[in-house]
Structures are given as structure tokens and as C-alpha cells.
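What follows is a structure written as C-alpha cells; I'll ask about it next.
Omission of a single protein chain aside, the complex is shown with its protein chains in their original locations.
Going by the order they are written in, the chains are A, B and C; count residues from 1 in each one.
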Amino acid sequence: MSGYAMNKEDLQARLAKVEGQVRGLQRMVQEDKYCIDILTQLNATTAALRAVGVGILDSHVRHCVREGIERGEGDAKIEELVATVARFVGR
Amino acid sequence: MSGYAMNKEDLQARLAKVEGQVRGLQRMVQEDKYCIDILTQLNATTAALRAVGVGILDSHVRHCVREGIERGEGDAKIEELVATVARFVGR
Amino acid sequence: MSGYAMNKEDLQARLAKVEGQVRGLQRMVQEDKYCIDILTQLNATTAALRAVGVGILDSHVRHCVREGIERGEGDAKIEELVATVARFVGR
Partner (left out) sequence: MSGYAMNKEDLQARLAKVEGQVRGLQRMVQEDKYCIDILTQLNATTAALRAVGVGILDSHVRHCVREGIERGEGDAKIEELVATVARFVGR
């Protein structure tokens, strides 16, 4: 299994952790914590979300894109994949 | 008020919305939704978090950094600010 | 052809333009232009580079990854692709 692959349980566990991090952020704002500490925690949260995104991407390429190509319907899948990565990298 | 400024209520409301988005992601994974749709939602979630980050940064510069400078203790505040932005932009 | 696809001539033309943008940045620094204007130009330059990256990625998936999968050697190609995207999105 790839270093980036995540199965459904991994994804659920990681998203549950992200949810906890977002609740932690709300608590920090509520308690008027120092801005820089909130930003540090917020940064860790977006990094955790992006890691989940890479895991989903891994599984998408490994299954949907590969099967599309094997069925001779690769073009549409590749188009969609690249468009998604393009939005992911911020353009 | 700046276009990026958010008060405590704004921040709380936006973070509560992000929390809902993360729960939506867990539901999408649970229901085996199409990967690309999950990634689209995940992308919207990180964008929403980054927007909160910019709001916090705005208020930090407007208050803490400004006051540090006015008290003649600007250097440490500026150092810390730039280090935080550097991590924020991914390096 | 995909909206992201770039052939060799496109890539060369775009990279030549990026090179010009980087020389423009050096000139702006040399002439002590206003920081914010330099940062705006720098931002446009990284966006142009990322667009080239998406174009190369498009062609990579469309050719190398697809052919790897068709030859039954998809795993290594997919592994490498996801690792590259992961670095690309900043983790």
C-alpha cells in the first residue's frame, strides 16, 4: 500500500480528528487565546485536511482513473483529475 | 473596517460553518460519495479555513503588531508575524 | 485537447514568459520599486509557474501514467504521481 493511501477507516479517523481541531479553534477564539497560537493551530488543521485530500486523490487515481483507462474511457477521467488537482494547487 | 477584518462573532460563526463542512466530509466518505465531489468539498473547506486565518491575521496586525510598534517593541512582533506568514504560505 | 494540456511549444513559450517576469522582478528590486508592487508581480509569476506545472502534469497523466496502466505497470506510476502532487500541494 502506498505511503499516501488511506482506507475508509483511516479517512473517517482523520476527518474526526480534523473536526476536533476545528472545535479546538473555536475554543481558542472563545477564550481569546493569542492570535499567533490560533494561527499555528489553524495551519496544522489545513495541513491535516490537505493530507486527507491527498489520500482521497491516491485512492481515486488507483481505482477510478485506472479502471477508466482500462475500460478505454480514460480521457474523461484524466480531464476531471487534472482539473481537480489544478483547483487543489490553487488555480 | 477592513474587507478582511472579522470580529469574535464572525470568527465563531465561520468556524462553526467549517466544523459543519468537516462533518459533511465525514458523511460523504461514509456514504462512498464520488471522490471528486469529496475533493471539491474538501477544497472549499480549506479555503474557508484559510479565510478565517486571514481574518485572524488582520486583527493581529491591527492590534498586537501595531501596539507592539507603538510601545517601541515592534521587532519581536514583526519577527513573529513574518515567521507565521512564512509557515502560512507553505515554507 | 484538455483545457490544461500544453504541448512542447506552449510550455517553452510560457517558461520564456516566466523568465521575463523573473527578470522584471530583478529590475523592480534594482529600482527600489514599492514592495507591494513587487509582491504582486511575484505572485503573478508563481501563479504562471504553477500553471505550467499543471500543464506538465496533464501531459504526464495523459501519456506516462496511462501507458503504465495499459502495460500493467500502473502501480509504480500512480505512486510516483501521487507523491509528486503531494509535494505540489505543499506537503
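In this text, a contact is a pair of C-beta atoms (placed from the backbone, for glycine too) under 8 Å apart; a residue touches a chain by one contact, two chains touch by 3 or more.
Only a predicted model underlies this, so the values are computations on that prediction, with no experimental measurement involved.
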{"item": "Contacts of the hidden chain among displayed chains", "value": "B, C"}
{"item": "For chain B, residues in touch with the removed chain", "value": "2-4, 47, 50-51, 53-54, 57-58, 61-62, 65-66, 69-70, 74, 78-79, 81-83, 85-86, 88-91"}
{"item": "Missing-chain contacts mapped onto chain C", "value": "8, 11-12, 15-16, 18-19, 22-23, 25-26, 29-30, 32, 35-36, 38-40, 42-43, 45-46, 49-50, 52-53, 56-57, 59-60, 64, 80-81, 84, 87-88"}
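FYI, only the chains that are shown with their structure count from here on.
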{"item": "Centroid spacing, where centroids are CA-atom means, of chain A and chain C in whole angstrom", "value": "21"}
{"item": "Overlap residues in chain B, where contacts from two or more other chains coincide", "value": "none"}
